[in-house]
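The other protein chains are all here in position, but one chain of the complex has been omitted.
On to chain A.
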Amino acid sequence: MLMKLYLEAAEQAYGELTRLDQAAGDGDYGDNLREGLRGAVSRIPTDADLATEFETAATYFLDEVGGTSGPLLGLLFNDVGASLEQGGDGDLALINGLDAGTAAISRVGEAKVGDRTMLDCLGPTLDDVHAARPPVDWTMVANQAFDHARATADLAPRMGRASYVGQRAIGNPDAGAMGIALLFWALAVDRDPTSRDRLPDPARPM
């Protein structure tokens, strides 16, 4: 189950996510992601398909999770769930949903790639997916996602939690971007359980 894997990654990365968010913001990112995923997993039926997993997680993140990053993740899940519902759980529907969700986050957060937000992992990683030949190698995609998340360490914040501390945020990756890399980790492991060995350890994502 994908969301169980995402929760496993978020549990392992909790300390690191909290440290990253404390360096740039209010330090609640790890809590919000972990609590959101715990709540979502507890509500997903055991026999759920991928569309139901995303739809259930969307409702929980949108309705129950505080802050802004949690509900924004809810928007991403909402679009992925709707796309999978219509197009089946193949790669194309998944990618279309991730594209739509990324656009929604950008619209609502009024941020774009380069502003040092979760979009700095989502946007470039999806660009990599579109540039590669099908079929999608999700293990490679997840490794690229970690690279993009790490690269936010060099970005000056313009929007989002880190904009309040300005240049002082530079040097650490953005917690929100790292949270997205963990989603790609879960997608890769869900599609190929053996890919764990070829991916970064969520507890030490740097």
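Brief remarks follow.
In this text, contacts are C-beta pairs under 8 Å (C-beta built on N, C-alpha and C of every residue); 3 or more make two chains touch, one makes a residue touch a chain; residues count from 1.
Rule of thumb we're sticking to: contacts and distances are computed from a predicted model.
When the listed names "Xylose transport system permease protein XylH", "RNA polymerase sigma factor", "ABC transporter ATP-binding protein" or "Dihydroxyacetone kinase subunit DhaK" are checked against UniProt, the chain not shown comes out as "Dihydroxyacetone kinase subunit DhaK". Shown as candidates are A:M1, A:A104 or A:I170; the residue that touches the absent chain is A:A104.
Summary of contacts with the chain left out: across A:A23, A:A48, A:L62 or A:A156, the touching residue is A:L62.
Touching the chain that is not shown, out of A:L75, A:M118 or A:A175: A:L75 (per the contact rule at the top). Against the chain not displayed here, chain A makes contact via residues 62-63, 66, 68, 71-72, 74-75, 78, 82, 104, 107-110, 158-159.
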